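Missing here is one protein chain; the remaining ones are kept as they sit in the complex.
To keep things simple, chains are lettered A, B and C as they appear, and every chain counts its residues starting from 1.
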Amino acid sequence: MDLGNIVNELVAAMQAQEDRGTVASYIPELAKIDPGQFGIAIATADGRMLAGGDADTGFSIQSVSKVFALTLALGKVGDQLWERVGREPSGNPFNSITQLEHEQGIPRNPFINAGAIVVADVNLGGHQPRVAIGEMLRFVHYLSGDDSIAIDEAVAASETATGFRNLALANYMRAFGNVRHDVDLVLGNYIHQCAMEMSCRQLALAGRYLMLDGRHPDGGRVVSPRRARRINALMLTCGHYDASGDFAFRVGIPGKSGVGGGILAIVPGRASIAVWSPGLNANGNSCLGTLALEELARRTGWSVFSPLEEGD
Amino acid sequence: MDLGNIVNELVAAMQAQEDRGTVASYIPELAKIDPGQFGIAIATADGRMLAGGDADTGFSIQSVSKVFALTLALGKVGDQLWERVGREPSGNPFNSITQLEHEQGIPRNPFINAGAIVVADVNLGGHQPRVAIGEMLRFVHYLSGDDSIAIDEAVAASETATGFRNLALANYMRAFGNVRHDVDLVLGNYIHQCAMEMSCRQLALAGRYLMLDGRHPDGGRVVSPRRARRINALMLTCGHYDASGDFAFRVGIPGKSGVGGGILAIVPGRASIAVWSPGLNANGNSCLGTLALEELARRTGWSVFSPLEEGD
Amino acid sequence: MDLGNIVNELVAAMQAQEDRGTVASYIPELAKIDPGQFGIAIATADGRMLAGGDADTGFSIQSVSKVFALTLALGKVGDQLWERVGREPSGNPFNSITQLEHEQGIPRNPFINAGAIVVADVNLGGHQPRVAIGEMLRFVHYLSGDDSIAIDEAVAASETATGFRNLALANYMRAFGNVRHDVDLVLGNYIHQCAMEMSCRQLALAGRYLMLDGRHPDGGRVVSPRRARRINALMLTCGHYDASGDFAFRVGIPGKSGVGGGILAIVPGRASIAVWSPGLNANGNSCLGTLALEELARRTGWSVFSPLEEGD
Partner (left out) sequence: MDLGNIVNELVAAMQAQEDRGTVASYIPELAKIDPGQFGIAIATADGRMLAGGDADTGFSIQSVSKVFALTLALGKVGDQLWERVGREPSGNPFNSITQLEHEQGIPRNPFINAGAIVVADVNLGGHQPRVAIGEMLRFVHYLSGDDSIAIDEAVAASETATGFRNLALANYMRAFGNVRHDVDLVLGNYIHQCAMEMSCRQLALAGRYLMLDGRHPDGGRVVSPRRARRINALMLTCGHYDASGDFAFRVGIPGKSGVGGGILAIVPGRASIAVWSPGLNANGNSCLGTLALEELARRTGWSVFSPLEEGD
């Protein structure tokens, strides 16, 4: 299997695609992005990096950041987190508030907005948002080995409709006592975390610990093997909002998408993959990104649901 | 790793457990079962069979049958099935009717009751239930290499409250045109399929095609690799009703449970596992069965979310 | 106030209307009706009858029958009925099943389909449907003083989609024990009750006991004053499905609509009114019927929400 060749062919195929979905419009700053872009980067377990297309262009990782935020929060409070956030797929859009009403302010999982806001509340602790954001940036710098990753302040400042929805979610959970700090500070943390700008290359590097059963490629341990598997499990069951089942069905590997058009996907023991294309499908996931991952999985045989054979 | 040893220790540990959950009471015939039983059988990819406890006692496989029914239906109508059934976790109890109202009679996935009734409608075709049931039995005989597997007619006759709920679901979907044959015939097929009696040993054997990427151990092909992976994916995201996310999180391998207390679990390329213990937890899944699989996964390192290393 | 004059002008105005709504299509027999019809009949408390348009044409009263069925059931079991049916507006379409799931099989009120099926279960008792239907017909003959009112068997035989939905509702409540007799018999009773054919004249006569605080015009007592008021209250809050609030707002008098296009409306102490026009609005209520009642209320000053002055 010549992975470099596959990447090149994928890039060509994606660039030829007509239907690219629709760029998210509810964050004005994101709506300006040229939809004609596509990037892919694959960091392999044996230390190679294969990249193609716009793999070095920065984009707003948005909800992909929820993976890193969850990892940090588990480091702070461990399994106590699960008293405040569930681990089940939601069966609802990413910003639904209905489920919270029926389940006493406990979000279904840490990857829908409500759950990620609770995670942001945990990560905030009693500090100012800039402290929590600083910690997040240092963590991502460490994971990717790249200290140039930063917040796009224009994106952070640009939230409107989503801003109000998130204010609604946060205040609603505050009423149940499941958001414990000042709502404005919690959302400040959350919004800045989502506004991290990364390229496919940087994102694929940052995700390596999840393909390596929790180890950093430098040999250090980021999380225990058990925790790494569990984060991968959550990505598979909950990583694509109400299209998570479909993504598992079609692609078959854990992944987390963001409305900026990025997806981080993990093949345990094999690869950490980042794809990016700004156009979204009806479920709010990158149109070309999903397609590229489906094709990549088909070409490589990568799937957590198949026997992996040597040499593939 | 001495798998035989692990199985023996697991059986001893499970037999010592105090909290065994509650035997399902809504099917009177199932309520009579002695909750003090536990069985496990593991068919490995290299052809071994390891069994322990009550591995040869027959039990009602109930919803585990949905895996075989789905495989049959895909063989008949292929991907057209997905026009009538979704592939998303439901976020609702197994017999919920609410979701159908909001989504025009299209069940969320083939493993909740509503979805399995649509599958039973497909498998029925224009025939009498005994034709469809005969076909199902022949298929399971072939998969397991055991022609003694049969329907427990007393269980089939014993459905009451669930019977009325299923009548409600079926008629509701009939109103939307998503059940196409006579409701009584469709449910006759469905109820008899659920009333198949199998032992852990028989069930583990029947599941081998899903660990072998769709091949029968005799070398024949049951389904394509792609379809085998997709069935595994559905088991992971939807196989345990509204505890599917938790099962993926804690156990990390595809599984399908039934209210009879059985669970079929698949480690691709490694093992087809059946566990059984009649007591259920609050989500309707086998209490000891889930616990045993979690412990087995921990001891063996089996997880679709970790790098599988040689020799494990 | 010259009521005869008002009636004549109303008929002329309605006949000139262009937008007449859509005839219900899910009961094939009803779909054949000419939408160009409009009838009105007003039985006054002082014994007059004013009628116009197609006031003597028979139509399927459908859900208007729920008023008479409720009256009968309260006569049988009194306030015990309210342990099985609520008294709150539903906030959902007439045939919704979602609410039942959240409220343990207790329908919100006796005028949505689910509630009316429980009422039909009460009225059936342990008998055959023809017994219950015979009782219903005798009751309506007595109320209207007209023994010619009968069931339209073609309509009763013509239910399909609604038939399946009602089967779903009835089986669902049977699972909760809130339908107690054989579902087919209960629905046999329900469907025949709905298939009563009456003219506006007959219907206005049958409704007189509700304007007379429970008395029959012949001096006999049909129900107590308290019960008459309570039935009127339910008509006002629940009589038009999810448009009940709007009807109360615009018309201001208790009313019960049916998908056959009829509405029975009660002005306590003043008038029992029947209007009929087959075209329905988006909420499933007669388009011209609602308009005519709104205009009639405006012209007469009839409203339960205004001070009634002498001479009006």
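Definition applied: a contact is a pair of C-beta atoms (placed from the backbone, for glycine too) under 8 Å apart; a residue touches a chain by one contact, two chains touch by 3 or more.
None of the values given here were measured: they were computed from a predicted structure.
Within the entire complex, contacts from the absent chain reach the displayed chains A, C. The hidden chain makes contact, of the residues C:Gln128, C:Ser148 or C:Ser306, with C:Ser306. Although one chain is not drawn, the whole complex shows that of C:Arg87, C:His127, C:Arg180 or C:Arg221 it is C:Arg87 that touches it.
One of C:Asn123, C:Asn189, C:Ser244 or C:Ser286 touches the chain omitted from the figure, and that residue is C:Ser244. Note that of C:Ala55, C:Ile117 or C:Met211, the residue touching the chain absent from this view is C:Met211. Interface note: of A:Arg20, A:Arg87, A:Arg108 or A:Arg165, the residue touching the hidden chain in the full complex is A:Arg165.
Considering A:Asn5, A:Gln80 or A:Thr98, the position touching the chain not shown turns out to be A:Thr98 (whole complex). Interface residues of chain C facing the missing partner chain: 45, 86-92, 99, 108-109, 211-213, 225-226, 228-230, 232-234, 236-238, 242-246, 248-249, 252, 254, 268-270, 303-309. On the side of chain A, touch with the chain left out of the figure occurs at residues 96-98, 100-102, 161-162, 164-165, 167-172, 174-175, 183.
Following the convention adopted for this analysis, only the chains that are shown with their structure count from here on.
Chain-to-chain contact here is organised linearly: an open path runs through the chains from one end to the other. Set against the Cα centre of chain B, the chain with the most distant centre is C. Where the sister copies chain B and chain C meet, the same residue numbers recur on both sides for over half of the interface positions.
Averaged C-alpha coordinates put the centre of chain B at 48 Å from the centre of chain C. Along chain B, no residue makes contact with two or more other chains.
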